[in-house]
Structure formats: C-alpha cells, structure tokens
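A single protein chain has been omitted; all remaining protein chains appear in their positions.
For chain A:
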Amino acid sequence: MAAGPYNYSYIFKYIIIGDMGVGKSCLLHQFTEKKFMADCPHTIGVEFGTRIIEVSGQKIKLQIWDTAGQERFRAVTRSYYRGAAGALMVYDITRRSTYNHLSSWLTDARNLTNPNTVIFLIGNKCDLEAQRDVTYEEAKQFADENGLLFLEASAKTGENVEEAFLDTARKIYQNIQDGSLDLNAAESGVQHKPSSPRGTQLSNDQPTNKEGCAC
C-alpha cells in the first residue's frame, strides 16, 4: 500500500517545445506509454501526460506539458512556460530548419521560465542516420555554448528517450539538493510533499504567509 502509484515526494513540471513535426508528442508518448505513435496528429494547443520516476531513491512525478509546434499556437503555448522546472527543446536532426529555429525557442524559454529551469536539447529522429542534416558535434557545441544538456534520441526506437527525461529530473533534483532551486517559491515548477523528512534541509528563506485571498 505504501508503494501505491500516487506516492511521490515531488512533482516536476516539464514543458516540451520545438518546431512543428519534430516529434514532441511522440517523445512524450514514448516516455509515458513506452510505445511509438506512428501517425501522430498535430497537437492542438497543449496536451499533457504524467509518469512517476525515481531519482536517487526519491519518487518523482513528472507532469509533462506537450505544446503545439505550429506557429499559430505560439501565443497559446507561450503561457505554459510559466512554472516549468524543465524544458525539453526538440529539433529534428534530418531537418536543418528545425535546428536553425532553436535560438528563437531558446529565447522564449529563457524569457518565460525562471533562471533555474533546466533546459535539455534533444535531437530527435536519430534513427534516420541516412537523412541526417545536423551533425552531433554541431548541436553539441550549440548546447555547450548555451549551457544546455544535450542528447540525440529517437522516439521511434526509444533510444535515449528515458535518459533525456531522467537526466533532466536528476539535474533538477540536484538543484534542489544544493539549494539553488527554491521550492517554496511559487512557479518553481517543483512541488514538494511536505511531510517528507528531506524537506527541512531545503532553503526556506521565503516567508510563506499563504492566507486564502479572494478578491
């Protein structure tokens, strides 16, 4: 009973961004269902999925918001960056244009999330080696210059999909551990189960005078 499916210490909020058709929804589906969705329809607005993972012995629930890549939804999806603890920025290694747009996605992510948000760059469709249009080295360099985590993955084969999601969680967890992520702050994108003993050692400098205020 104690290991019930809803027993977790943290909720991390993720957002997946990137151009249309790079496979954001497929990555999410692969991660949550461990299946490849062959003919995935275009996302309308936003969709979301959850999965519980374990990092350093802690159960963590990931709440993942999958945004539409189409330009016309940009106004809608922009509102979902708020409070994301992790942002997965996806491009398609077989389409250079999706890689070229990364800087604009990155600007959005930096402007609309908090400074501690972990941004993870994913080069999707790495199973299509023959059609590769962006080299690993180039993307790696881009990631390094901008302080991003980076992996090439394939939503189709599932390669590196788990790793990308888990590495992000690990990084966020590490930020919590070394105190650089303030859990009590609203919009940190991380919610903590208060009764867990670990909670006390985390920074607690923000007064939490939370009286219900109905205006």
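Everything below uses one rule, namely that a residue touches a chain if its C-beta (ideal position, glycine included) is under 8 Å from a C-beta of that chain, and two chains touch if they have at least 3 such contacts; residues count from 1.
One rule holds in what follows: contacts and distances are computed from a predicted model.
The chain that is not shown carries the UniProt protein name "Conserved oligomeric Golgi complex subunit 6", picked from "Large ribosomal subunit protein uL30m", "p53 and DNA damage-regulated protein 1", "Conserved oligomeric Golgi complex subunit 6" or "mannose-1-phosphate guanylyltransferase". The chain not shown here touches chain A at positions 1-2, 4-7, 11, 13, 44-46, 48, 50, 63, 65, 72-73, 75-76, 78-83, 111-115, 182, 184-188, 191-195, 206, 210-215.
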